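What follows is a short report on a single structure.
Every protein chain except one is present and positioned as in the full complex.
A and B label the chains in the order they appear, each numbered from 1.
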Amino acid sequence: MSLEDPTKPELDAGETTEGVDYDALESLLGEYAIGRESHVNAEAFVVRPDEVQAALELLRAEAGFDHCSCVTAQEYEDRYESIYHLRKYDDPTQEVGVVVPTSRDDPVSESANEVYRTADWHEREAYDLVGIEYDDHPDLRRILLPETWQGHPLSLDYDQEQPQVVEFSEHANPLKEDHSGDAESDTMFLNIGPHHPATHGVLHLKTTLDGEQIADVESDIGYLHRCEEQICQNGTYRHQIMPYPDRWDYISAGILNEWAYARAAEDMADIDVPEYAQVIRTMSAEMCRIASHMLALATFALDIYGDFTAIFMYAMKDREIMQNLLEDLTGQRLMFNYLRLGGVAWDLPEPREDFFEQTRDFLDELPEKLEEYHNMITSNEIFQLRCVNTGVLGPDVAKSYGATGPVARGSGVDYDIRRDDPYGYYDELDWDVVTEQGCDNYSRVLVRMREVEESAKIIDQCVDLLEEWPEEERTIQSNVPRTLKPEADTEIYRSVEGAKGELGIYMRADGTDKPARFKIRSPCFSNLQTLPEMSQGEYIPDLIASLGSLDIVLGEVDR
Amino acid sequence: MSSDNTNTTETTQEARMGEGVDSRFNSTLREAFGSSPFILTKFDKFMNWVRGSSMFMLQFGIACCSIEMMHTYGVKHDLDRFGAGVPRASPRQADVIIVPGTIVSKFAPRMKRVYDQMPEPKFVVGMGSCTISGGPFQEGYNVIKGAEEVIPVDIHVPGCPPRPEALVYGVAKLQERIANGESAPVTVAPYELEQFGDLDDDELVQHLADQIDEEELVMRYDWAESPSP
Partner (left out) sequence: MTFTETISGLLPIAGPISDFIGGAVASLIIVSFLMSLVAVSGIWGKRKITAAFTDRIAVNRHGPFGLLIIVADAVRLLSKELIVPEGVDRPAWDLGPLVMASSALLGFAVIPMGTLFGLNLQVADPQAGLAYVFATASIASVGLVMAGYSSNNKYSMLGGLRAVAQNLAYEIPLVVTGVSVVLFAGSLQLSEIVAQQGQTLVSLGGVAIPSWYAFVNPFAFLLFMVANLAEVGRNPFDVPEAPTEIVAGWQTEYSSVYFVLCYLSEFIHIFLGGAIIATIFLGGPAGPFLPGFVWMVIKILAVYLFTQWARSAIPRVRIDQLIEIGWKGMLVLSFANLVLTAVIVGVIA
């Protein structure tokens, strides 16, 4: 977790041994930077809307900001604004923001798609929800809401009461004549989803097939767009937002998600978290990660093996144990709502010894169980035949799409926020970041299975710590004001390592007890974007396998 | 889907309402006999037992609740003990659709279509608060305030998400009701699928309506009219 990679020959422009030198960056940007803002996480430079590409290209090529983490769009009384949150894969603590204001009358700014491929979907979302238009964007359509939607729901003058009409025919009719292009074409159009057993929820893939091979695939998302950002903007910082993160990535990753919000809000309002609470957070978060990876394994087995087979059921059985532990701790099986700003909701369940014992039992049995999974899955030759060298995602492609988490680590990108931008108790513990160089479906599955081992290591150390923690020092909650009202115009982007990758939160305060803008950077949203790269030219079963190995959760993709 | 245009005035909801056995249990035999003679009563009883005892579920996941639904099929809770644990991926072969999650504007027409593709008699279990009222997301601009705005629901299982035990109870309760020949009361939905908009039904409109393709139907969401928080 060093800030500087010793193997790295030289520093990027604007980089010092201490981190980012923003003055140097400003002079690098030269006349592109027409202003400078201070966000809690990093400095941000204001750039003219028609110079976005040039400025971003400079930052990427010269200053080494190769990860466009998030694009936030928002509307002020007098202007629209797009913020590009940039950081480095080598060292995510080095961050910089690029703020692009546009006028209210003509909200057009240049697209960043040429520089960062990931900006494609982010900008479509900005257009859909806020109403900013992007020049040069390859395909500026609505992404989350139906094409027929009237208005942009996160803009200031949106009328939520107005009736909306959604056509049936918007969803391409699978029975219609569909030889795309001329009648001579050999391709066939096939809808996969939104109701399909392999889409892991309500994803819709518009695929063009050439025989059994994928000529083209386009993801159509938004079938689970539950207005999470709007709902968080209507909730108060202190209590009303925390239940919702559980429902973004609902595959038991609740505490990981809650932590994303807790981290952002705590940094924004300058709240300390007692060390004891940090250890509990770390432990419960890793429990969630195990439960989440187990389900990823189970559903991947579903995709490769067919209907509810043995592996699926075994993984479910093991998840059940994890859920019982989490239920003992938090009181709920799935939607924990356990973290509080400045700590956790309550201490470990009494009697503590029982809880520790059960946790230890699980950890003791885990290696044997993983061995069985390896026997049944990864060392099966047919499985290898299916997964090795299919769905290949090279590291550079993964980076340009902003892929994070097991997807990036399966492509050999050594990037884990827990280590690189430490929070909680992670930097005190002994564990490793798992990477695989294979870049294929097999590597991604393997990364998850090995991460389960690492998580078990972390939990084990946390249990040791908690067991010996002196009784009088068990503070689970620091003093937090009853109503939190961060200063107006405080802006922050903070991220944690969720189960699927970098889960970031952007918040802007306006002096009230509710955020003025709440933006979620979902790892699945970026990861799903890589699907066409992975599956073009491959077969339908590979597409399904790739989708399964991406381990997307539609609740988080659509938010 | 083969559609019978003479019958379009009866909504799905109306078909579920009223006295006695509802029309999804419709049998040509009963129509032939008119009233219900003894032998048909026994036959009905048998058929109700049959329908209540064995169910194929549609493999249908939407949101958070689908995780708990998988656990209900899974090792510990094993819904198959009740004869209701065979998931079918194709709606043509399913009897029960469990709606496990939030329904949003874009998905509602698709769900309606999937429901329409299932053969009668079909039953709906609404799982979780989102299918009752939109649940925690009710105030969202895009969220349908309950599954009943789109399809009729037989059993609601509240919770966010309901525990697997609760879903097992819900399914068992549905089986019990079917076995007793009880028809599901359906709460009044503020709008059904609108077919031809708000125009008066005159000759010209009728003529135009005949030319409308079924695929061109729209879902109309009138947020102001739908149940408010």
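Assorted remarks:
Keep this in mind: a contact is a pair of C-beta atoms (placed from the backbone, for glycine too) under 8 Å apart; a residue touches a chain by one contact, two chains touch by 3 or more.
All values reported here derive from a predicted model rather than from experimental measurement.
Within the set A:286, A:542 or A:556, the residue that contacts the chain not displayed is A:542. Interface note: of B:61, B:85, B:140 or B:170, the residue touching the hidden chain in the full complex is B:85.
Screening A:196, A:281, A:399 or A:444 for touch with the missing chain picks out A:196. Residue A:308 is the one among A:65, A:89, A:308 or A:493 that touches the chain missing from this view. For chain A, the list of residues touching the undisplayed chain reads 174-175, 188, 190, 196-198, 212, 302-310, 312-314, 317, 376, 380, 382-383, 385-386, 539-542, 544.
If you put the missing chain back, the residues of chain B touching it would be 1-2, 46-47, 49-51, 53-55, 75, 78, 80-83, 85-86, 88-90, 92-93, 95, 117, 119-121.
To be clear about the criterion, only the chains that are shown with their structure count from here on.
Rounded to whole angstrom, the centroid-to-centroid distance between chain A and chain B, based on C-alpha atoms, equals 34 Å.
Of all the residues in chain B, the ones that touch chain A in their complex are 59-64, 66-68, 70-71, 73-76, 87, 89, 91, 101-102, 104-111, 113-114, 136-137, 139-143, 160-161, 163, 213-224. Per the touch definition, chain A reaches chain B in the complex via residues 144-146, 149, 153, 158, 160-171, 173, 194-197, 200-202, 222-228, 230-231, 234, 243-244, 247, 250-252, 295, 298, 307-308, 313-314, 316-317, 319-320, 323, 333-335, 554-555.
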